[in-house]
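The following block contains the structure, expressed as C-alpha cells.
Removed: one protein chain of the complex. Kept in place: all other protein chains.
Chain lettering (A, B and C) follows the sequence in which the chains are written, and residue indices restart at 1 in each chain.
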Amino acid sequence: MSELGFSKSEMMIAAAARELATARVCFVGVGLPNIAVNLAKRTVAPDLEMVYEAGVFGARPARLPLSIGDPTIVTGATAVVSMFELFGYYLQRGLVDVGFLGAAQIDRFGNINTTVIGDYERPRTRLPGSGGACEIAINAREVFVIMRQSKRSFVDRIDFRTSPGNLGGAEQSEAIRRAGGWNGRGPSVVVTDLGIWHFDDTGEMRLDSLHPGATLEEVRATIAWEPKVSADLQTTPPPTAEELRLVREELDPGGIYTK
Amino acid sequence: MSELGFSKSEMMIAAAARELATARVCFVGVGLPNIAVNLAKRTVAPDLEMVYEAGVFGARPARLPLSIGDPTIVTGATAVVSMFELFGYYLQRGLVDVGFLGAAQIDRFGNINTTVIGDYERPRTRLPGSGGACEIAINAREVFVIMRQSKRSFVDRIDFRTSPGNLGGAEQSEAIRRAGGWNGRGPSVVVTDLGIWHFDDTGEMRLDSLHPGATLEEVRATIAWEPKVSADLQTTPPPTAEELRLVREELDPGGIYTK
Amino acid sequence: MTGKVTSMRDAVAALVRDGDTVAIEGFTHLIGFSAGHEIVRQRKRDLVLARMTPDVIYDQMIAGGVARKLIFSWLGNPGVGGLNAIRRRIEPASLAGEPPLEIEEYSHFGMVARYTAGATNLPFMPLRSYFESDLPKANPLIRPIKSPYSDEVLYCVPPLNPDVAIIHAQRADASGDTQIWGLLGCQKEAAFAADRVIVVVEELVDESVVRADPNRTVIPGLIVDAVVVEPFGAHPSYVQGAYDRDNRFYLDWDPISRDEDKVQAWLREWVYDLPDRAAYVEKLGAERIASLRPGPAPSGSVDYGSYR
Partner (left out) sequence: MTGKVTSMRDAVAALVRDGDTVAIEGFTHLIGFSAGHEIVRQRKRDLVLARMTPDVIYDQMIAGGVARKLIFSWLGNPGVGGLNAIRRRIEPASLAGEPPLEIEEYSHFGMVARYTAGATNLPFMPLRSYFESDLPKANPLIRPIKSPYSDEVLYCVPPLNPDVAIIHAQRADASGDTQIWGLLGCQKEAAFAADRVIVVVEELVDESVVRADPNRTVIPGLIVDAVVVEPFGAHPSYVQGAYDRDNRFYLDWDPISRDEDKVQAWLREWVYDLPDRAAYVEKLGAERIASLRPGPAPSGSVDYGSYR
C-alpha cells in the first residue's frame, strides 16, 4: 500500500475494469484479467457478458472465481457448453468483443509471449504456454492486456510469439489480418501498474495515462525500448472508494492479486 | 393375407428381424427397417442398442415409433445428442455394427438408389434422397437392406448411386474401402418379400432362402437380372405366433407397414 | 419481462426479407410450422429454403410460392410418403412450363456439417461420406480434400450461413436464452450459423428458470433477435413433453398434397384466412389438442451447488 491509500495493483485493476465500460461480451483470461473483468461487471459494465474458456457464457459468479473454472461461474450462468462449442461457436464465430489477456512478455506492437523465457527447446523458464490465448488474440474483436511493467516483461524482442498482436506494425498486421479473414483487429489497450497504453496509427503502444504516483522515469526504467508518450498525457483517476471496497472485501479479500 | 396365415410383408419383417440376432448396435432407417429392428429388439435381440439418426442412442420405444424422430424414442433412452455427434461420434467413429436401410432401387452388387428415377436433372420420379443412407452405407460395419422385389426395384443398373454397396464387385469394393479407410465392409443381407439374399465371394447377391409360398419363378419375375441361387436353398421358417402377435398388436396395429 | 418478445407477425415482417436464405430447423421434433405459415401469409418471395428434412411445412411453403430454391438432405413426409407439392416443382412432367424449383442436395451428415462449418466460421468441414456416391456429381459443392498428414482423401462441404434461422423450443426467457430437451437436431448449429435468429417457444419463463440449469441452454440470447411465444406453434409436429406428433395430420396431408387445388384451398383455410397461430389452434379444437397430450415423465432435478 502506498501513501496514496491504494496499491499499484489496485490502481491497475480499477483502470483495467474501466476500459470495459462499453464492452458487451468479454472472454476472461486467468489471473489478473479475471479480477479486472469481475470488477467491471460490478461497476461500469453491469450488462457485460462474461465468457470463460472452460465453457461458460453469461457467468454470474457469486464470489471471485478462484480459477477460470470455478464452480461459482457455472451456478446461475446463462449457458454451459463443451469447450469445442465455446471456442468454435462463440470465439471463432466472432461473438466475442474483447479478449482480456495477461502476458509474461510483450513487445511494442503488442505481440505476446506466455510460452518460454529463452530458447524453446532449452528454455531458461518454462511458462504455462498458450492456453486459449493464441486463438483469443486472433478471434476476439479486440484484445486488452493487463500486466505489470518491468524490463523483463516489456521487451524489445519477445522470446516466443505465443499470440499475435500488431505483428511488425499496423500496416503489416492489418494486411495479414484482412487477407487471413481474422475476426480480430488486434490489441487496443495495455493496462499496467504504472499507466494505460493504447496503440497508435503505427500499431505501437503509446502511454496515454499515468497512474497517480507513477512517473515517466519509472515508466522508462521498466521498459526495454524508448516509449511513445502521448502529447496529451493524462493522469488516471484514482480508484474510487467503491472500487476499493469491492476489490478488498468481495473480489480479493485474501489479497492474492492485489498484494 | 395369404392362405398361409401371414402376409408377405409380415414374413419379410420377421425374416429381417431374425438377421439381427447377433448384432449389438443398429442404426435404424426410416420405414420398414424401423419395424423390423423394433421386432428384433422384442424377440431375438433384447440387448440390441438402437441408434436413430435423429440423435438417439439406446432407444427404448414404448410404442412403434411413428417416424424415426418420434418422441417415444427419446423418453427412457440412454442418450440424446446433437446430430453432429450422432453422425460423428457414433457412426463415423465406427461404433455402429449394422446400418439397416430401405431402398427404391438396388443392383446385383447391393448399390442403392433412393434419389431419383430417371435423369437427376430431369427426373421421372423424385425420391427422398440420401438422408443418412450415404454415410451409413460407408460407415456402418455392415449393411442390411429390406425392400420388396420388383423389376422396377431390382434393376440391372440403378439410375443414381445414392449409397455405395459392393460397387462393381467384391474385389473392387474391398480395395476401395480399404484404401479409403472406410469403416464399413458393405452390404451383407437383403431381405425381401420373397426371400433372403446374402452376398457371395464375388460381391453379388445370392438367394439363400425362399419364404414359404414364394417360388423361384416369382423371384425371377421380380428381378431384372438372372439371379444367383444357392445350391443349398433353404425355406425361411414362417413367422412364429409371437412374431405375428407383436407385429399385429404392438408394432403395426394400423397395418401401415404390413398391409 | 418484455425484452425481445414480439409477435410472429412483427418478427417475420422485420427479420425475414425477400430473397433471404431461411432455415427452419428441427428434425421431426419442434418444427416451426407457425413461423412457416406466417411467411406464407406475408407472401415473402424468392426465399432460399434450407432444411435437412423439408417435411410438410416446406411442402406448404413452396406451394405458397415463397421459395426459389431448396437446400436439403431428405425430401419426404416421414412415415407417409413423398412431398407432392415440392415434387410438382421438380419433376419436369408436372412443371407445365414453369421454371423448376432449384435444388441443392446433400446427405444428412453433409447438411449438419454445413451448419457446423457455418457456426464455427470455418470455410469447409471434412467428413467421411460421399465416397463412390453420385452425390458429388449432382452437387459440385461437395468436394474432395486431402489430409495434410497422409495421402488420404475425403470429402468436405462448405459452410451454410442462413440469413435467418427460425427455431421452435420448449422455453426461453425474454432475452432469448433458450432451452430444449428431447431431439436437438442441428438447431444449435443452424442458429449460431445464422445472421438473424427467431426463437418461437411454447412457454416464456423467467431467466431464473434458465439459469437454474445452464447445461440445458441450447441457444443464448446473445444471438437471438426475437422471441415469439406461440403454444402449439409446432403442430402437427411435436414438442417433447408437451404434445405428440399429430400423425393424422401427416396422413391427411398426403391426398391433399397430390392435388394443387386442394393444397391452395388448404392454405386459404388454414393460413391466409387466419390471422395468427392462436386462431389456428382454436380452429383445430380443444379435443384434438387434448388427444395429443402425453403422460408425465419427469427428468428429476440435479444439484449445481451454491458457491459463495
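The criterion applied here is as follows: a residue touches a chain if its C-beta (ideal position, glycine included) is under 8 Å from a C-beta of that chain, and two chains touch if they have at least 3 such contacts.
As the structure is a prediction and not an experimental result, all values here were calculated from the model.
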Displayed chains contacted by the hidden chain, counting the whole assembly: A, B, C
Absent-chain contact - pick from B:Gly94, B:Gly169 or B:Gly213: B:Gly94
Absent chain, residues of chain B that touch it: 25, 49, 56-58, 60, 62-63, 70-72, 74-80, 85, 88-89, 92-95, 183
Positions on chain A where the hidden chain makes contact: 30-31, 53-56, 66-71, 74-76, 80-84, 87-88, 91-92, 115, 120, 122-135, 138-139, 160-164, 167, 176, 180-183, 256
Hidden partner interface residues of chain C, rising order: 121-128, 143-145, 147-150, 152, 154, 156, 158, 170, 181-182, 184, 209, 212-213, 215-216, 240-242, 244, 294-308
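One rule holds in what follows: only the chains that are shown with their structure count from here on.
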Farthest-lying chain, centroid of Cα atoms versus that of chain A: B
Distance from chain C to chain A - Cα centre to Cα centre, in angstrom: 41
Interchain centroid distance [CA atoms averaged], chain B/chain C, Å: 28
Whole-Å gap separating chain A and chain B, where each centre is the average of the chain's CA atoms: 58
Two or more partner chains touched - positions in chain B: none
Junction residues of chain C - those touching two or more other chains: 188-189
